[in-house]
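Right after this comes subunit A.
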Amino acid sequence: MPEVMTLIGGRSSKQGTSLCAGKLGAEYVDLTTTVEMNVEDMARLGLANNSRVRLRTPGGETVVRCKSRETKDLPPGVLFMAYGPASSELMASDTAASGMPISKNLEVEVEPVREDASPSGGVAG
Partner candidate 1 sequence: MSENTRVVENATCTFCGCVCDDMVLTVDLEHKRITKAENACVLGKAWFREHGVEARPAALIGGREATVEDAIEEAAQILATARFPIIYGLSDTTCEAQRVAVSIGDMIGGTVDTTTSVCHGPSGIAFQGVGESTASLGEIKNRADMVVFWGGNPAEAHPRLFTRYAVTAKGLYTPNGRKDRTVVLVDVRRTASTPVADIFIQVKPRTDFEVLWALRALVRGRKVDPSIERRTGVSLAVLEDLVARMKSCRYGALLFGMGLTMNRGRHFNSGALLALATDLNEFAHWVAKPVRGHGNVTGADNVVSWQTGFPFGVNFSRGFPRFNPGEFTTVDTLSRGDADAALIIASDPASNFPKAAIEHLRHIPVITLDPKVTHTSQLARVAFTTATYGINVTGTVYRMDDVPITLRPAFDSPYPSDQEILTGIRDRVRALLGGNRLPPAVSLPGASA
Partner candidate 2 sequence: MGSSLRIINGRVYDPANGVDGAVRDICIRDGRIAADAPPDAKTIDARGMVVMPGGVDIHCHIAGPKVNLARKVQPEDHRRDVHPRTRFTRSGTGGTVPSTFATGYRYAALGYTAAMEAAVTPLGARHTLEELHDTPVIDKGFYVLVGNSVLLYRLLQEGRREEFRHALAWWLNATKAYAPKLVNPGGDELWKGQGHGNITRLDDKIGPFDLTPSTVIGAFIEAANELGLPHPVHIHCNNLGHSGNADTTLETMRIADGRRAHIAHIQFHSYGSVAGKSHDNPTSRARDIAEYINTHPNISADVGAVMFGRATIMTADAPAVYMLRQFGGAKWVNADTEHESGCGIIPFTYQDRVYTNALQWAIGLELFLLSDDPWRMVFSTDHPNGGSFTSYPRLIRLLMDREYRKEQMAVVNQKALEHSGLRDCQDREYSLYEIAIVTRAGPARLLGLASKGHLGVGADADVTIYEEDADKEKMFAAPRYVLKDGVVIIEDHEFRADHEGRVYHVAPDYDAGIEQVIEPFFDDYYTIQFRNYAVDDRYVPHGEVVPTMQQAAAAGAARP
């Protein structure tokens, strides 16, 4: 059973600087396909830095790599990922008549992916 966590999309310095170089550059692609996860959550799920995880919402799914954060920085159950094509995959298009899709605090199912499995629907290779 995949666990349900809260994904926060956002900006980061590196995302900003690599954006200037171009969204098709390797650094930007790398940054926007890495999800930050609480260190305890990762241990429980048997994940190490750079392990692949599948994130799934009713809107779509993506496979990204994960990176650990201490509990004081990122509470258990909360994920952070810089905006990019991967986070787009997870966003629903409904805006509740506001124009704004929900792109922070998405409820996502998190599931480890075996290294030899081929990517499904995602953008991370």
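In the analysis below, a contact is a pair of C-beta atoms (placed from the backbone, for glycine too) under 8 Å apart; a residue touches a chain by one contact, two chains touch by 3 or more; residues count from 1.
How were these candidates chosen? In short, all candidates are chains of the complex that A comes from, given by their letters.
In this text, all values refer to a predicted model and were calculated from it rather than measured experimentally.
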Among 1 or 2, touch partner of subunit A in the complex: 1
Footprint of candidate 1 on subunit A - complex, ascending: 6, 8-13, 16-24, 59-60, 72-75, 78, 80, 83-85, 87-89, 91-105
